[in-house]
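One chain of protein is taken out of this complex; the other chains stay put.
A and B label the chains in the order they appear, each numbered from 1.
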């Protein structure tokens, strides 16, 4: 199964028009789209439910919103672009003097043609976002403002896709789905996470893979609140975001910094993108903030191309379907596919002929006269890769250790190890040697209020 | 209480004219000046007392010294500058042929206008120091030389200021006071150490602070000999010297290199002076040589600006009151004040809401819409400083750990932690987690001969 950049981009295009938020119909429509393609349980957490230090907010349903001149001419219309409405604006219907209106407008003087994306989830206010150039044309004394939006008890929705593996130990993939028409942040992550789940669903798996499609912050908090006793099973975790732009592949490390997933991601990125970046953890960004809060401290990092806040299109109307490119989506997918390969296939092989080098020539694994023998390269690995595998096959080195020491990609070392195993030179031991995570949750306060409706 | 550069410089000016040595009236006059300003015990160790591998020397009392032409014209006069006399010169009264006199003269051909500073504590000789240009004018066949100086049984003097804290664990601050009219080396250290002691004396203290005002080498040896059983209480230590010149702030590490004080000093200097230097320990320099001898191996480094031997004014008459500047003294004082702050206030806070991030918005600690909320910056810390504190408040990270990981100054992290504690988000645990020093002294030979006269 090959996942093309075009297919990934098509998912982004299909989901782009929907006005998502951290609750409400747009979020449910998005989860529904995903649920048509992978096995997805839809979870709903009622408004008012305490989740850790937070409370699930009211559900927000925006229907229409505009600013009109008193002569009826429409100046700003939510129907034209769903970034125009400040997220979680309450209902409004009034003639507003310009001076007061200005206090409710958001624009970008330095990027005067773009609409910014703004939210006020936990305030109680209203507002519009618009191009600064348009804002500057507002000269009337007052404008008519109408917001048809409901803030009412409902639920927080999120989707959970669990693919059981041979082991109970889990790999967590977390993707925020709460942003409206922003393509890179984070339709790119949704498309790639969904296709990764589809690919893994079709294979035998060592690990149990858990994909969360959640609204940012409150969604991961809700999931963590409901699963405090289970997080100890998470061996590796990744947040996916901003994977469709042209920036270099970027890994933001887990809080631990030296988790196995940090090493795996750094290894893969080094071979997939010479310009790759590995950034240290900071307590700002996406849902890794919650997974890496001190009580949980899970081995969860974040895979990105351009990080949040570092590209001019970030959180503006310029983060659109032209900004994310099929070729970037495809390269991001390939990277996460290779990360998954390491997670699933790392092992600590043990040589069956550890004393001295085994005689490779008689097994067809060495050139009898320099350069004239059977080229092992045709099998997908170099002679040196094979020598490294045999030299380090002492049961204390994983294939990833070997790949790093040899400077070879994991896939080449894995191929060499399989050739050596086929020649009887290795016993491939697949038991994971990843360090156990310390987990948590035993002293977690009781949590109630979640009902599954999937 | 603010300590100004002017006040520090005034101390240097007051003490500059005194002819100090490792024993004698000049040293006592200096200790007396200090004792008028901070609580100081004066210790006297009799000549001939064995101190570790050494013996306390005779006490030296220079009164007058000159070289005159046979016609009575004075060529060199100790009354003009107290660097003119080789320290510990014995008495002398003779007509000396020029050829022999030359063997007793010290000058600097490369700095012909400066008087060098020379000592012969443990030899038995006499000599004069003079500008090379003056030396070159000596053409007579013989000169009359007179040194009125006494070398007689007496005592070695030093001052000790102990400021008890909540804990018995100690911070040692050691300052050499044996150099005559040299301002940077080490009136600068005396002024800063004295004012630090005065500032700390006015505060509640966690640690017990011990300030030693001692003659170099033999003074620290005498103190160590008398306190072998107590040095295990020393948790942090600093030698202060050369703190008034324009060089960058410099920390010479303890012999251990990774003592807590090494980390603290490096952290503070990084934020106080971009040009700062952290130098590895070497067994040459000031009294850290004694504290870091292998039998003691105390966590004692040395705070300086320009290290000994690295500036042209070093140990010459150019190390005067113009060479040390109030602004440099003030910056040095600020650095040591901040070092003291870390020592006294480091702690390992524990979050009361460790599962997920706490909701800062409802506590007024987060902007509800980007850039529009209450600026936490007004409280002396950044939003990121607060997020770091909360993320690392797992009881295993000290405030200093947090400051280093966040790249923020300790004071900002401390302010953020106090704000979080005030909001009920942290329990501030002040128990030190600095590694215990191994101490020593149990097998120390018996030491006698010290009498306190304070």
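The criterion applied here is as follows: a residue touches a chain if its C-beta (ideal position, glycine included) is under 8 Å from a C-beta of that chain, and two chains touch if they have at least 3 such contacts.
A quick note: this is a predicted structure, and the numbers were derived from the prediction, not measured.
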Residue touching the undisplayed chain, where the options are A:87, A:157, A:351 or A:398: A:351
Which of A:74, A:102, A:124 or A:359 contacts the chain that the document leaves out: A:359
Sole residue of B:135, B:289 or B:338 that reaches the chain not shown, by the stated touch rule: B:289
Contact partner of the left-out chain, one of B:120, B:142 or B:162: B:120
Sites on chain A contacted by the missing partner chain, in the whole complex: 351, 353-359, 361-362, 368-370, 384, 387-388, 390-394
Positions on chain B contacted by the hidden chain, ascending: 51-54, 86, 106, 118-120, 122-123, 125, 127, 217, 220-221, 224-225, 228, 255, 282-284, 289-290, 292-297, 440, 444
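Going forward, only the chains that are shown with their structure count from here on.
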Rounded Å distance, chain A centre to chain B centre (Cα mean): 54
